[in-house]
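Complex shown without one protein chain; remaining protein chains in place.
In order of appearance the chains are A and B, and numbering begins at 1 in each one.
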Amino acid sequence: MKYYNTLIFELSKKDRIGYNIEERKLPEVAIPTHLLRNTKADLPEVSELDVVRHFTNVSQKNFGVENGFYPLGSCTMKYNPKINDELATLPGFANIHPLQPAQTIQGLLKIYYELQHMLSEISGLKAYSLNPFAGAHGELAGLMIIKAYHEKNRDFKRDKIIIPDSAHGTNPASATVCGFETIEIKSNPDGTVNLEALKAVLSDETAGLMLTNPNTAGVFEKDITEIARLVHEAGGLLYYDGANLNALVGKAKPGDMGFDITHINLHKTFSTPHGGGGPGSGPVGVCEKLVEFLPNPVVRKNDQGYYMDQAKDSIGALGLFYGNASVYLRAYVYILTFGQEHLSDIGPMAVLNANYIKDSLKDLFELPIDGHCLHEFVFDGLKDQSTGVKTLDLAKRLLDYGFHAPTVYFPLIFTQSMMIEPTEVESKETLDQFIAVMRKIVKESLETPDLVKTAPHNTIVRRLDEAKAARQPIVKFKDIK
Amino acid sequence: MNVKEGLLYSESHEWVKVEGKNAWIGISDHAQHALGSVVFIELPKIGALFKKGDAMGAVESVKAASDVYTPVSGKILDVNKALEGSPEMLNDDPYGAWIVKLELSNEAELKTLLNAKDYQPLCEE
Partner (left out) sequence: MHKYLPHTREDIEAMLKVTGASTTDDLFSSIPKKLRLTKPYNIPHQLSDEALTKHMKNLANQNQELIIFRGAGAYDHYTPSIVKAIISRQEFLTSYTPYQPEVAQGTLQYIFEYQTMVCELTGMDVSNASMYDGSTATAEAMFMAHAQTDMDTILVSETMNPRTIDVIKTYAHYRNLKVMIVPMKNGQTDLEAVERLIASKMGLIVQNPNYYGIIEDLCGFADVIHQAGGLFIINSEGQALSLVKTQGEYDADIACGDLQSLGLPLSFGGAYLGYLATKMKYVRKMPGRICGLTTDVDGKRAFVLTLQAREQHIRRAKANSNICSNQSLMALAVTVYLSAMGKEGLIKVANESMKGAHYLYHKLLQTKKFDVLFDQPFFKEFVLKAKFDVNAFEQACLKKGILGPLHLGEGKLLFAVTEKRTIEEMDQLVELVVNLA
């Protein structure tokens, strides 16, 4: 990585251009000036080479999955296959207007329809909508479906959603956005649902329970069948946050566990690129009795072919069109690259990788949860805390060795959380390199702790003053004095 | 953690300094330490009425956001506007940087608060 310190605006020179457009011989249009902007937007004036060089240099300040190991827990940083990118952007997909009549988009509607079915088969839920733009958006759709279901049954008292304290922040936030009150229940030490705590809060005001399974500490909810029974008995619905689905691919289906609604993160389990923070895709899936609540439009099939329809009791529209099509096209290609022959290998290899790292390092780190983990696990700081080196320091020191740090300080149920998810794409050699470096860093933590506490040293910038950024926000070029 | 004598404390780590019928309220050294560098404070409106235990404002650090609860019921007479420009005062001088001054509506509530000696153990958790 290279430290490049120029903003595109600093390259600007008056009259330089980077465009090549035709100004046609058509009459100019006179619009009353009071309807037009007074000054031009101060955008850069640069040549095309300036643009390309600039963004190439900017890109080199980033670490991507293709640079090295990126074990961000709960993010599933797999390889993003090139063939997915190439095929998803064929002109016959890229140049299609969303409001074209069905007869001119049968290829796209077919993919939408088939992908819905593939996701149904993999997750065990009856029907899907690909419309939600991200995981959190899928959660919102799912919660809206829960509310719509209870409203249809005239069960208006149900305004509470139960969420374990180990849950990702989007869960309670989504509940709030959907007009629910969150009831947080304290988990068992391993992050699993405490049945007594659950029973204590279930009532006729329970709309539903949101769960991730395996949970955010990589542990499977072994009481899931009982949990489902309790929630259903109380009249609530059970929601599955699909962020950790990668562990279950080939091994188990959320639908079989009693979940009524799920969302899946295509940018996690199904390899679509993370893009620096999106675009993702969070398809929402439902059991039989909730099919008619799906967001509109839904894609159906009859003798004439595929068409768009509206679910009878649809929660409504969640976007201008049909979600991030360019993303779910990639997921479709990905699934076909594995097929029924190999898709089921993903879970076992992901879980093997996670256990291998865990068992190779558990002598040096606090392992709060014993036994086999699934696709990710949590270390709660160093076993030897005598030198005061914290998880944050370890994460920063890993950057010096050319690895991206794991997820830190999440889940919140442990104070020094370091959540490691290798995914199935990493070879034993890569894992061995990582393990060796981790062991080295632990040694440094005990012998030369200051080196670790002031890491990173080899990156292009070192620890940042986040307090200054928040106290005096400089959020655009003109704010710089 | 520094626990100042002569003040009353709540279990949610606010301090109260009684002055006749009024009370000055702030957050303890333990609270500011737990938050980290404070970057922003949301102050209540002057004249607002609160009951004991109500959230009357919020404090933000880089990594956390925390409500500030009033340990006693009353009406807000004044807020420390200086904190808006320099929220870090809460870190530098937690017992000097008062947040609100309020007029007590129920002096009996003061008996439910902790003195310095009884509050100290809460800081060790």
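By our rule, a contact is a pair of C-beta atoms (placed from the backbone, for glycine too) under 8 Å apart; a residue touches a chain by one contact, two chains touch by 3 or more.
Please read these numbers as outputs of a predicted model, since none were measured by experiment.
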Residue of A:Leu87, A:Val201 or A:Val437 in touch with the missing chain, whole complex considered: A:Leu87
Hidden partner chain, residues of subunit B it touches: 39-40, 42, 60-65
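Heads up, the rule we're going with is that only the chains that are shown with their structure count from here on.
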Centroid distance [mean C-alpha coordinates] between subunit B and subunit A, Å: 38
Footprint of subunit B on subunit A - complex, ascending: 466-467, 470-471
Partner subunit A, residues of subunit B touching it in the complex: 36-37, 39-40, 60-62, 87-88
